[in-house]
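Complex shown without one protein chain; remaining protein chains in place.
Think of it as A, B and C in the order they're written, each chain with its own count starting at 1.
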Amino acid sequence: MSDAAVAAPERREALLRARRVTKRFGGLVAVRETDLEIPAGSIVSLIGPNGAGKTTFFNVLAGILDPTGGEIEFRGQRMIARPVRAWLEPVLWVLPSVLILLVAVAVFAVTRSVLALQVLVLVAIGLLITTLLLAIIRPLRYRQLLPRFGVFRSARPNDMVTAGVGRTFQNIRLFQNMTVLENVLVGMHSRLHSTAVDAILNSKRHQREEAASRDRARQLLGLVGLRGRDDVIARNLPYGDQRRLEIARALASDPVLLLLDEPTAGMNPRETSEMMALIAKLRSELGLTILLIEHDMRVVMGISDRITVLDHGERIAEGTPEEVRRDPKVIEAYLGRPAA
Amino acid sequence: MTVEPAVATTQRAAAADDRGPGTDLVLELRGVQTFYGQIQALRGIDLEVRAGEIVTLIGGNGAGKTTTLKTISGLIHPRKGQVLFQGRDVSRFPAHQLVRAGIGHAPEGRRIFSRLTVLENLQMGGYTRSPAERREDLERVMTLFPRLRERVRQNGGTLSGGEQQMLAIGRALMGRPRLLLLDEPSLGLAPILVQQIFNIIREINAQGTTILLVEQNALQALSIAARGYVLQTGRVILADTAERLAANEDVRRAYLGEI
Amino acid sequence: MDPQTVTVLTQQFFNALTLGAIYALIALGYTMVYGIIELINFAHGEIFMVGAFIAMFFLTSIGFSGSIPDPLTLAAVLALTFLVTMTVLGFIGVGIERFAYRPLRNAPRLAPLITAIGVSFILQNVVQIWRGPSPVNTPQLLTHNVRFDIGAASIGYLNIFIFLVAVVLMVALQLFVGRTRLGRAMRSTAQDREAAQLMGVNINSTIAITFFIGSALAGAAGIVYGLYFGSIQFTIGFVAGLKAFTAAVLGGIGNLAGAALGGFFIGFIEVAAAQIGYARWTPAFVFGVLILVLVFRPSGLLGQPIGERA
Partner (left out) sequence: MSQIEDLSRRASASGGGARGRALSPISGFFGRHQSLSVIVGMAIVTTVLPLIVLLPPFSGFNVQRVWLDSFANAGVFVLLALGLNVVVGLAGLLDLGYAAFFAIGAYTYAFGASGFSGNDFPFWPMLLVGAMIAATFGILLGAPTLRLRGDYLAIVTLGFGEIVPLVFLNAEDITKGTNGITGVRRPELGPIEFTATNPVPFYITMAVIVTLVMIFLYRLQDSRLGRSWMAIREDELAAASNGVNTVTTKLLAFALGASTAGFAGVFNASKLTIVHPDQFLFQVSFTILAMVVLGGMGNIWGVAVGAFTVFIIQSVLLKQLNGFFNTFQVPILSDIDFVQYQFLLYGLALVLMMLLRPEGLFPSKRRRRELHTESDEPTDRSPEGLESAAVLQ
C-alpha cells in the first residue's frame, strides 16, 4: 500500500464507528469498552491472539450478538446498541388490541350492545394481526417508533446486510448442498424485490429479476475467479475456491463495508498472496471499505491502512502498520519481537 | 490390555535412548487411506515415528494432516491400510481404547471442556487411569504448567487462548501417553506465546514422550523436530530429516513463506 | 382465612408436590438425554407410560393387587417393584437408543426427531394392543386412606412417600453427575463428544448409561403414578410427557436442578388450575407457560444463556 493511501483515511469521514463496545458472556468479558473507526475506503485490520475477542467483536458489528454496552453507528445511523427493555416489544405488539378488547368489554358492560361488542372484538383481532405483521415485516417506520417507547433493539444480521455490511466467516459457512450460483443468489437476497405472489404468478417482473440476478451472479463469480463453475455443488469446491465463493456471496448484497474473518486462514503462501491481491482489487475496483481479522502478520502489515490490536478483549493499540509494529505494548503482549 | 505396564516403563526418559532410535518403532502407518464418506482425504500415507522422536507433518490446508492424526487416534478409521502402534495393528480400534493403549491427542482448536473446571478437565484427561495415578500426574502437569495451578477452580472457558492451549496439552499428558499427537498447538496464539508453547513441547519430549506434531508454523516445527513429512492432497510427497527439509528449496517456497 | 380454606390449600399443596414430583422425575430424563445428544426424546413420555404398565404387571403377577397393611412387606414389595421396573425400563431405554437413535447420531437433526416420534407411536400402540385401549386399574399398595393430620388438613402418607422417592432419586442423580468419574464423562460427552473420546471415554456406553438412568427415572415416575392415581391408560404418556418436557424447558434444558424445579412448578400450575375450577383447561395453561418461557427466557429459569455454550 502506498503512503498516500495510508494518510488519506484520516481526512475521510468514518463509515462505521463503534464506541465503547462491551460484550459479556456470563462472567466472561469477551470485549471490553472497545472503540473502532473505519474510515470510508480504507482497509482496517483487527489483530490479536485467539480468545482476544476479535470474532466476538465482529459478530457484534454484524448484528449477530447484541452488545452488553456501547453502540455502533453505520453511515451516521445508530444500528447497534445494548437492547433497552427489549422485552417490552412483544408486549407492544399486543397492547393496542388488548386495550381495545378492554374497551369492548367496558362498552358491553354499560350498553349491553352485542353488536358493539362484536365489532370491537373484530377490530381488536384485526389490529392484533396488523401489529404482528408489522412487527414481523418490521418496516423502517416501525423500528423508528420503538425508541419512543423506550425500546431499542439492535439491527439483526439481515438488517446490517440491507444497510450495506457484508461478511464472511472464519470457518467457511457456505450453503454446502446448494450450487455455486445458488449460493451467490442467496447473497443477493436483500437486493431483490419480487415477492412470493410474483413468484406464484410468475410475473414479468419476477422473470426479469431472476434473469438479471443470474447475470449479476455470474459476473461476481467471474470477479473472484470462479467463472463457469455455476452448477458445482458448493461442498465439492476446493478449499481456496470455497473462500472465494464466500466472498462472491458477500459481494452479492452490494455491500459498502465488507467484514472478512480470517480470509487467508489455512492457505499456503501462494494462495495467501492471491487473496491479498483480490482484497486490494475489491477496494480499488469496487470502492469497498474492508475490515479484516487476520493472523498472518505479512498480510496485515502489507495490506492495512490502519490496525487495531485487541488483547483480552481490550484495545491495546491502534494506528498505522508502522505505529503498531513499533508499539511497545503490542510487542510485549502480542508480537514478542518486531514483526518480520 | 497388557500395554499399561509397558507404557509406564517407557515413560522413563532413558528408555527410548537405551534402545536407540530406529529400532523402536512406536507408530507406523502403512498405505493408509481414509475417506469422509465418498471423499478421499488420505490417499496412501506411509510414515513412522520412533520412540523419543519429535516428528512433524507439514502441508497446506486439505493436505490431510489433521485427518492423519484423527486416523491414528481412532476418531476415523482407515478404509485401506494399517496403523501399527507398538507393532500392533490398531486401525480398527475405537478412539477410547487407543487412549488406554497410550496414544494422546490434543486436537486442533484445543477443544477443552469449557463448562468443566480446569481441575475437572485435567481429571478427564486421566480418565483411563487409577485415582492414585491421576493424583500423581496432576502434580506433574501442574508443575509443568504453573499457570494451570493458579486457575484450578476456574471454568475452562474462562481461560485465555494460551492457557487453554496449555490445558489442552496438559489434559492430553494426563493419560500418560507414550505417543502424543499435537494438532496445531500454536494456532491463534499471540506470536509471543508461540515460542513458549514450543519450549514446552520440547520439554515434554525430553521427559520421554514421543511426539507427532502438526503445525501451520512449519519453520518452528522443523526447528524442534527430528524428522518431517510433507503432505500434499493426502499423500506423503517428501520425507526427510528436519534440517534437510528446512533447507529444501521447494519446501521453503511452498510452506515456509518464502515467495 | 377461614379454616376450611386453609385445609383445602394445605391438601392441594401436597397434591401439587406429588404431581410435581412425578413430572420432575420424567423431566430429568428429557433434560439428560437432551443434554448429552441434543435430542428431544419424544418417546420418553411413553417410556414413563410403559413403566406404569410394567409395575402394574409385575405387582399383579407376584400376587399383590390391593393394599398391604404390613409396613415391612409393603417396604419390601415397593423396593422390589422399583428395582425391577427401573431396571427393565432402563434396558428398554438403552435398547431404543441402540436401535433407533444411535444409527442416526450424525444425521440431520430432523431425522432422529422423526424416529423418536415413530418410537413413541410404536410404544403406545404396543401397550394398547397388549392391555387394550381402556383404563386399567393398578394395585393400590398404599391407599389414600392412610393419612396423618396437620392441623385441620390430613395428608396421605402416599403423598409424602412419592415426594421423598423423587427427592432421593434427584439428589442421587445430582451427586452421580456432579461428583463421580462417570458423571464427569457424561458432562464432557455432552460438551464435546470427540474430545471426550480422546480422553478415553467410550461415547456409546456413556450415552447408553444416560438413557438407562433417564428411562429408569421415568419408570420410577410410572410406578408412583400408578400408585397415586390407581388407574392407567396407554395414553397417559403423551400428555405427561409434554408437561414434563415443558418442565424441562422451564427449568433450562440440560440442567438437572432446573428440570426438578420446573416439574414442581408445573405441578403447582396444574393443581392451581384445578382449584379455581379449570381442570379441563390445564394443558392450555401449561402450554401457555411454555410459550411464555420460550418467548421471554428461552434458556429457562436456571439454564445458561445459549451464547455461553462453547
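In this section, a contact is a pair of C-beta atoms (placed from the backbone, for glycine too) under 8 Å apart; a residue touches a chain by one contact, two chains touch by 3 or more.
Nothing here was measured: the structure is a model prediction, and the numbers come from that model.
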Selected from A:A62, A:M79 or A:I331 as touching the chain missing from the view: A:A62
Absent-chain contact - pick from A:T34, A:S253, A:N268 or A:T320: A:S253
Full-complex contact with the absent chain, from A:F108, A:F149 or A:F175: A:F175
Footprint left on chain C by the chain that the document does not show: 38-40, 100, 103-115, 117-122, 124-126, 128-129, 194, 238-239, 242, 245-246, 249, 280-281, 283-284, 286-287, 290-291, 294-295, 298, 305-307, 309-310
Sites on chain A contacted by the missing partner chain, in the whole complex: 25, 50-51, 55-56, 59, 62, 64-66, 90, 93, 128-129, 132-133, 135-137, 156-158, 161-162, 166-167, 169-178, 182, 185-192, 194, 196, 198-200, 202, 206, 210, 228-233, 236, 249-250, 252-253
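Convention: only the chains that are shown with their structure count from here on.
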Where chain B and chain C are represented by their mean Cα positions, the distance between them in whole Å: 44
Overlap residues in chain A, where contacts from two or more other chains coincide: 28
Overlap residues in chain C, where contacts from two or more other chains coincide: 304, 308
Chain B-touching residues of chain A, taken from the complex the two chains share: 27-28, 48-52, 238-239, 266-271, 273, 295, 297-298, 311-312, 332-337, 339
Sites on chain B touched by chain C in the complex: 73-75, 94-96, 99-100, 104-105, 107, 111-116, 120, 123-125, 127-128, 157, 171-172, 175
Residues of chain C that touch chain B when the two form their complex: 181, 184-185, 187-188, 191-192, 194-203, 304, 308, 310
